[in-house]
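So the structure is just underneath, and the comments pick up after that.
Note that one protein chain of the assembly has been removed; the remaining protein chains are unaltered in position.
Let's turn to chain A:
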Amino acid sequence: MSGLRILVPIKRVIDYAIKPRINKAQTGVETAGVKHSLNPFDELSIEEAVRLRERKGPIKVEDILALSAGGPKAPDVLRTAMAMGADRAFHIDVPDKGDGGPEPLTVAKMLQAVVKEQNINLVLLGKQAIDGDQGQTGQMLAGLLGWPQATQASKVEIKDEAGTVEVTHEVDGGVETLRAKLPMVITTDLRLNEPRYASLPNIMKAKKKPLEKKTLADLGVEDVRRLKTVRVIEPPPRKGGGKVEDVDGLVSKLKELGAL
C-alpha cells in the first residue's frame, strides 16, 4: 500500500462542559449564544491521525483531511483540527436550522462520496457526536462502502506494509482485538489517546492551510429527513432536600412523612 490517506469527519457541538437547555419551542436545545467546540470524540480521531503520522509506522501518512458539515461557524473547528495537525479541510455548507443537522445516513452518504472522490483509505470518526448521540454514522459508512469496520477503538496499530490494522476496543469485562485490512472505518473512544493542545505557532500555520467549501449537491447528496422531532423536554427536575434544624426537627419531619 502506497500511503495512508485519512479522512477525519468532525462536528461542531455545544461544549461538553456546558449544560444544554431546551429551547422555548421544545423542538431542540438552545444553540444561540452557547459556547460550541469540537466534539470530544472527534478530537480523539484527529489526535490519532496525527499520531499515526508521528509514529512513522510501516505505512506513511500521506494526507489527513478534516471535514465538517455545518453552518458558517463550522470552519472554527476545522481550523482547530488543522492546528492539531490535519493537512487540509473541507467545509460542507449545510445551513444551521436549529434542527440537529442532517441525519446519520445523509452524513454517511456524503462521506462515501468524499472517500471515493479523494481516494481515502482510512476513515477515523468519533464513535458519536455528543449532541445527537446517534452513534450510527461510522457503521453506516462502512456498510455503504463495503469496508471492514472497528468501532470504539482504544488502540490502533498499523501492523505491516500490506495494510493490516489491529484495533483494540473495550468490551464488558475486558478488551477485544480485531484485525482487518485497509481500507477500513475506525470509530474512536475516550481511552484512545489524550488530545494535544493547539499550540500558537500551529494555530498560525493552520490559517494558511487549504480549506475548501463544498455543498451537499456538489457531492451528489440530498438532505432527506426521515425523522421528525416531535418534542424535546427536560427530565423532571430532582426535588431538592430540605434541611432540618436539629434532631427534633428530623424526627418530626420523619413522622410527618409517615416514615416513623
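The criterion applied here is as follows: contacts are C-beta pairs under 8 Å (C-beta built on N, C-alpha and C of every residue); 3 or more make two chains touch, one makes a residue touch a chain; residues count from 1.
The rule we apply is simple: contacts and distances are computed from a predicted model.
Participant: Which protein name, taken from UniProt, belongs to the chain you can't see among "Peptide chain release factor class I/class II", "YHR045W-like protein", "Geranylgeranyl transferase type-2 subunit alpha" or "D-2-hydroxyglutarate dehydrogenase, mitochondrial"?
Facilitator: Record says "D-2-hydroxyglutarate dehydrogenase, mitochondrial".
Participant: Would you indicate which residue among A:Ala25, A:Val175 or A:Met204 is in contact with the undisplayed chain?
Facilitator: Missing-chain contact among the listed residues: A:Met204.
Participant: Just one of A:Ile18, A:Ala162 or A:Val224 touches the chain that is missing; which is it?
Facilitator: For the chain that is not drawn, the touching residue is A:Ile18.
Participant: With the missing chain put back, which residues of chain A would touch it? List them for me.
Facilitator: So the residues of chain A touching the missing chain come out as 15-18, 33, 35, 37-38, 40, 80, 83, 194, 197-201, 203-204, 245-248.
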